[in-house]
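Only one protein chain is missing from this complex, and each of the others stays in its spot.
Let's turn to subunit A:
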Amino acid sequence: MPLDTSTYSLALLRLDGRRWNELRRLTAQISTQAAADGSSYLEMGNTKVICTVTGPAEGKRTGGAGTGGGNEAEVRVEIGIAGFSGVDRKRRGRNDKRISEMQTTISNTFASSLFTHLYPHSTININIHILSQDGSLLAACLNASTLALIDAGIPMRNYICACTAGSTSSHSANDEAADPLLDLNNLEEQELPFLTVATVGESDEVAVLVLETRVQMGRLEGMLAVGVDGCKQVREILDGVVRRRGKRILESAAV
């Protein structure tokens, strides 16, 4: 078994060789599935997700399910986690609490950043498939969704960019010298406190903030600052992906 997170202080190196303020390799592609209205494939380290968007489509009547299905479009999110995506092969039921919580978070986030009022009585479906899990799962889903929604051409206020931020020692260790960490992998998430943060475009406006582990008040500020900074780096990368794609479309159109 390899070392654990306590070795960080020995040389300021994390378990995978990164520094405290470094993102993992983040790569993405858009328009990966021609059949969907919008699609994307995104990797944050070994976390890999596929996202497809269909819609906006006129709502099928599903027994009053859409409360917001009136004057605004409803954003529906469905997440499927592949059995082989984690270390243990296991099937997750439809009603897995963690999944439904992520679905709700993503749906609420985009409901407020998409111009849903342009599409009354309709639904936007976001389908996310998780192929591989290695931490920062919610953040990866948010980023992939942003790309797929752009690909689908649904108007939105700005990019929603997300990443995780943590701290180098656990809550109970109460180490005041703990460094904040950016973009945690699975192993770090299991041992250390962390939060997921998403911001709107280049601004400091926070769209999502999820913190489920216990952490000292004093460390939170540092973690948040690093997280928001990480979101800006993510935005650069996503923006690059979108621009490259746009350029290629223009070029092929010109021929």
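Keep this in mind: a contact is a pair of C-beta atoms (placed from the backbone, for glycine too) under 8 Å apart; a residue touches a chain by one contact, two chains touch by 3 or more; residues count from 1.
Everything that follows uses one rule, which is that contacts and distances are computed from a predicted model.
J.: Can you work out the missing subunit's protein name as recorded in UniProt? Choose among "ADP-ribosylation factor-like protein 6", "NEDD8-activating enzyme E1 catalytic subunit", "Chromosome disjunction protein 3" or "S-adenosyl-L-methionine-dependent methyltransferase".
T.: Protein name of the absent chain (UniProt record): "Chromosome disjunction protein 3".
J.: Per the definition of touch given earlier, which of A:55, A:180, A:201 or A:227 contacts the omitted chain?
T.: The single option touching the absent chain is A:180.
J.: Which residues does subunit A use to touch the chain missing from this display?
T.: Given the touch definition above, subunit A has residues 1-3, 7, 10-13, 15-22, 24-25, 27, 29, 31-32, 34, 41, 43, 45-46, 87-88, 134, 171-177, 179-180, 185, 187, 214, 216, 222, 226 touching the missing chain.
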